[in-house]
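What you see is the complex with one protein chain gone and the rest in place.
Chain nomenclature is as follows: A and B, assigned in order of appearance, with residue numbering initiated at 1 for each chain independently.
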Amino acid sequence: MATDNLIEISNVDYWYDRRRAILSGIDMAIPRGKVVAIMGISGSGKTTLLRLIGGVMKARKGEVKVDGQLVNKLNSDGIYKMRRRMGMLFQFGALFTDMTVFDNVAFQMREHTNLPERMIRDLVYMKLHAVGLRGAHRLMPSELSGGMARRVALARAIALDPMLMLYDEPFTGLDPISLGVIRNLIRRLNDALGATSIVVTHDVQEALELVDYVYYMSDGKIVAHGTPQELLANREPLVHQFVYGEPDGPVPFQYPGRNYAEDLKLGARRA
Amino acid sequence: MERSTLDLWVGLFVCAGIGALLILALKVGNMSGFNTADTYQVYAQFDNIGGLKPRAPVKSAGVVVGRVGEISFDDQKFMAKVTMTIDKRYKFPKDTTASILTSGLLGEQYVGFVAGGDSANLAQGEVIKLTQSAVVLENLISQFLYSKAAEGDAKK
Partner (left out) sequence: MPERAIYSIRRLGHATIDSVLRLGYAARFIMLTLLHSGTGFRRLHLTIRELYFTGVLSLIIILVSGLFVGMVLGFQGFQTLQTYGSESALGVLVALSLVRELGPVVAALLFASRAGSAMTAEIGLMKATEQLSAMEMMAVDPIARVVAPRFWAGFISMPLLAAMFSAMGVFGGYLVGVVLIGVDEGSFWSQMQSAVDFREDIVNGVIKSIVFGFAVTWIALFEGYDAPPTAEGVSGATTRTVVTSSLVVLGLDFVLTSFMFRGV
């Protein structure tokens, strides 16, 4: 069932215990072929949403549809089949530390296909070449820098040409050059594979330059969504504070606690 | 590490483990066979072998001259039949006495040979006629008690 939207999320709730909702009333539609950002401050529920799309967690209420299939109704077999068409890039790469770069990229091919080693070798080289690290294929993950590790993880994630790419904080902790490289790769790979990409991040600068559409989340709800230009122009204080990085606003600077004067015991009479 | 090197080490490891198990089973436990050096076998019958076990030593004048082999029960004479394997270097006369002795107070039991005066020697498969069974502590105690009781009676 090919629809215009690759992912449709309707009225999804998620909680660990009833008292604290991680997500409430999420509605999202992600069209095919687009790069979409999900942004918000830490703890707003973005990574949880990503996990719900990937089928790692099941929504407590509502529907998550990926390519027409209800993810939260699939059995483990169905989920595994769905995941083979997805690629996920984890925050720090999550490369398998006991294998070489080559073996990491070849992992999915060896596990899920019966391709002969010669073909796998060629494919691995192609994927590594696409991220610019073909020469590093013999290195171990411990010998890579942060940026390189993330690029190898990217090559690993696209090994089976997925239709959906999920990026969990891809820009965190990278130097400017690596940032540019990753940003470039996300867009290029998305278009080259004809895939759809979801980028979860709180790096406003990079995201707004890269993506086609943005969802901004706060406290488990979607507070605003639109194109990057629309978000930059958004006057809502919550959105404005985030987009322009203002230290104080609807999200307060001071962690809630006692009155300052009380803490310093000003005005208290000496015994 | 190369797969072939891994396989080699693991193979050696498993072999060593199985080897250790075999060593335990054969050399440490009592599943072993018997080394046939230059030996000859003699038999002896005892009323009571006490705690004598196979592979116990056979000593004469305190020197180990052989080993106890099989211990079986003769259900015709109702006696224990002990097979002993003696080193060929040592010859014993036909009237040798075989006794079951204990080394130390709580030590293992062994067979002691005391040579007689016969000019002819024991040959392969012959039976030692003169035997002395193991000392059974309970019999000793009851003997002692009866003798004491008899003494008391005699005095009356």
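Rule of thumb we're sticking to: a contact is a pair of C-beta atoms (placed from the backbone, for glycine too) under 8 Å apart; a residue touches a chain by one contact, two chains touch by 3 or more.
If you're wondering where the values come from, they're calculated on a predicted model, not measured in any experiment.
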*Looking at B:V42, B:A56 or B:A80, which makes contact with the chain not pictured?*
B:A56
_Identified contact with the non-displayed chain, of A:H112, A:H129 or A:R188_ = A:H112
*Over the whole complex, note the residues of subunit B touching the chain we left out.*
1, 3, 6-7, 9-10, 12-14, 16-18, 20-21, 23-25, 27-32, 53-57, 64, 67, 103-108
*What residue numbers in subunit A mark contact with the hidden partner chain?*
54, 56, 80-81, 83-84, 86, 88, 90-92, 94-97, 107-108, 111-112, 153
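Just so we're on the same page, only the chains that are shown with their structure count from here on.
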*How many angstrom between the C-alpha centroids of subunit B and subunit A?*
80
